[in-house]
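One structure is given below, encoded as structure tokens.
For this depiction, one protein chain was excluded, whereas all remaining protein chains were kept in their positions.
Each chain carries a letter (A and B) given by its place in the written order, and its residues are counted from 1.
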Amino acid sequence: MRIPPKYTQMGAIVILGAATVFTVAILIFIIIFVLEKGLPILSFNFLFTNPTDMGRSGGILPILIGTVLLPVLAIIVAAPLGIGTSVYLVEFTHESRITRLIRFGTDCLAGVPSIIFGLFGFIFFVTILGMGWSIMSGGLSLAFMILPTIIRTSEEAIRSVPKAYREVSFSLGASRWQTVRKVVLPNALPGVVTGVVLGVGRSIEETAVVIFTAGSSLLIPTSLFDSTRTMAVHFYILAREGLSMDNAYGTAASLIIAVLIVNLSAYWMMHRFIARRN
Amino acid sequence: MKIFGEKGVERLLSIVAFSAISALALIALFIFIEGLPFLFKYGAKDFLFSSDWRPESGKFGIYPMISASFWVMLGAMLVGAPLGIAGAIFLAEFTPKTVMHIVKPAIELLAAVPSVIYGFIGVVVLAPIIREIFGGPGLSVLAGAIILGIMILPTVISISIDSILAVPVSFREGSLALGATVWQTVHMLTIKAAKSGIVASIILGMGRAIGETMAVIMVTGNSVMIPNSPLDSARTLTANIALEMSYATGMHREALFATGVVLFIVIIILNSIASVAIRKKVIVK
Partner (left out) sequence: MKKYLLLFCFITAVIFLGCGKGKVSVTLAGSTAFQPFAEKIADEYMKANPNITITVQGGGSAVGIQSANSGAAQIGMADLVKLPDEAKELTPTVVAQDGIAIIVNPKNKIENLSTEQLRDVFNGKIKNWKEIGGMDSPITVVSREAGSGTRSSFEKILTGIRLVNNAVIQNSNGTIRETVANDENSVGYISHGILNEKVKALKIDNIECTTESIIAKNYILVRPIFLLTKEVPEGEVKKFIDYILTEEIQAMIKKDGLLPAK
């Protein structure tokens, strides 16, 4: 007996719709679970005082500082390197076996488990180079981790600028660098910025790499060679050691809000650039 | 800016590119240089297929970890792929455009939730439920699979929606003009056309599942045993590296690098499969 297509469609809609609602519900549940317990903890005091008693009480000021310093250091190193590399690869070289190999390599490194960067950072920066557990070790390890992603997204963004734009610029007598500076980069900016912001987001949420390279100090860092803790690390330690569930949830809430802010600003920046060009 | 001539800029950029690429190559080489000699010294066969992992006695068999990574990844696929694809189809084809334009970015934002939070929820919410219903420690392959499945949902949904929307409108219109319902069009035509993108999204999800460390350390129990059932506690390759790397020395450390080599090779294989799938898409178009 053949079921009329009208009914199979209704059945499909019900099943698919249920799956979708279920999926969205789970994702929302997770956010609400954390925010519900964590938002009440958030206060000016919490954000701007020092932790005491291993984090059982007090606030998360040094941790906020660490959460800002590490990704910033990572981006300062990785963004120029990454964007410069992709500009060079796309605009100043011809497609060849080498460039394909490089692209494949960066694709793979972008997908490699982050723990490998932690392993590398711990052995190379902390131990061999003797930097110890420090913002320097952590920032550099994170930079290595996000570099492939930045190269990849910048390259795609630059590549997607239509050839015609470049040809018009050349026909007007502009040099290659002038074309890149005034035509290609401004048009590729949304994609490039997205890649950078993705990198920042990944650095903020990364835990394993940070613990093994930047350590877990609760003191306000005063030099690049001091150890520090980020919110993700602090949450992990507080929650898993049962030190203070309240503070753990508070840290988690700040962490989620921080990541949301970073991602939302990415969207906003993208839309602004797209709107401006229209 | 007149300091840099055209050639100067090009040279500067080439130096930048060279440094960046050498830095990345350094990492890859470092891992291989530390890990490969171990494979020859100890024997790749014993390393990969022995289930005896006792570093203190010089035994480095990672088969239990390979098995655990495999089952956790498979489980995550079983959870994430159907839900993700179903969600993508529903949002792309059966909801008004405005709904999709709100829900899709919202889901992508949810992808930004850090993995430690997923892991934590796995420990305090999911593991007790598994313990109640099925017994056992609760910290298990099953918990890992479910949490990872949820973690890759945003990736799968987002990329699948993009692939479905990329199918030319003319395909759909042609089908509808012939009297097919939207659902018939979707499952007989649109999905087949978007297949490579959907497959790519799943492979990306697989990559993320294999590479996840914090969440699995928190919820899978980290036992060194070959999991016989989803309720068994197990240790993935990434967890193994994370748990032991800060104190491993000598051959033990080399074994961990060798594990890194294994993970590297898995990613290379996954990436190659993904790029083949995407290339097929270009040909179809």
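The rule we apply is simple: contacts are C-beta pairs under 8 Å (C-beta built on N, C-alpha and C of every residue); 3 or more make two chains touch, one makes a residue touch a chain.
These numbers were taken from a predicted model, which means no experiment stands behind them.
K.L.:
What shown chains come into contact with the chain that's not displayed?
P.N.:
A, B
K.L.:
Give the residue, chosen from B:S69, B:N222 or B:N271, that touches the chain omitted from the document.
P.N.:
Of all options in B:S69, B:N222 or B:N271, contact with the hidden chain holds for B:N222.
K.L.:
With the missing chain put back, one of A:I76, A:L101 or A:I274 would touch it. Which one?
P.N.:
Missing-chain contact among the listed residues: A:I76.
K.L.:
Just one of A:S57, A:T127 or A:S265 touches the chain that is missing; which is it?
P.N.:
Selected residue, touching the omitted chain: A:T127.
K.L.:
Please pick, from B:E10, B:E34, B:D232 or B:E254, the residue that touches the omitted chain in the full complex.
P.N.:
Once the missing chain is taken into account, the touching residue is B:D232.
K.L.:
For subunit A, which residues reach the chain that was dropped from this view?
P.N.:
52-54, 76, 126-127, 130, 132-133, 215-219, 222-227, 240-243
K.L.:
What residue numbers in subunit B mark contact with the hidden partner chain?
P.N.:
55-56, 123-124, 127-128, 131, 135-139, 217, 221-225, 232-233, 235, 243-244, 246-249
The rule is short, and it goes like this: only the chains that are shown with their structure count from here on.
K.L.:
Averaging only over C-alpha atoms, locate the centres of subunit A and subunit B and give their separation in whole Å.
P.N.:
16
K.L.:
Contact residues on subunit A for subunit B in the complex?
P.N.:
The contact residues of subunit A facing subunit B are 5-6, 8-9, 12-13, 15-17, 19-20, 22-24, 26-28, 30-31, 33-34, 80-82, 84-85, 87-89, 92, 102, 104-109, 111-120, 122-124, 144, 147-148, 151, 175-177, 201, 204-205, 207-208, 212, 232, 235-236, 239-240, 248, 252, 255-256, 259-260, 262-264, 267.
K.L.:
What does subunit B use to touch subunit A in their complex?
P.N.:
Those in contact with subunit A are residues 4, 6, 9-10, 12-14, 16-17, 19-21, 23-25, 27-28, 30-31, 34, 82-84, 86-87, 89-91, 94, 103, 105-110, 112-118, 120-121, 123, 125, 150, 153-154, 157, 180-184, 186-187, 204, 207, 210-214, 218, 238, 241-242, 245-246, 253, 256-257, 260, 263-264, 267-268, 270-271, 275.
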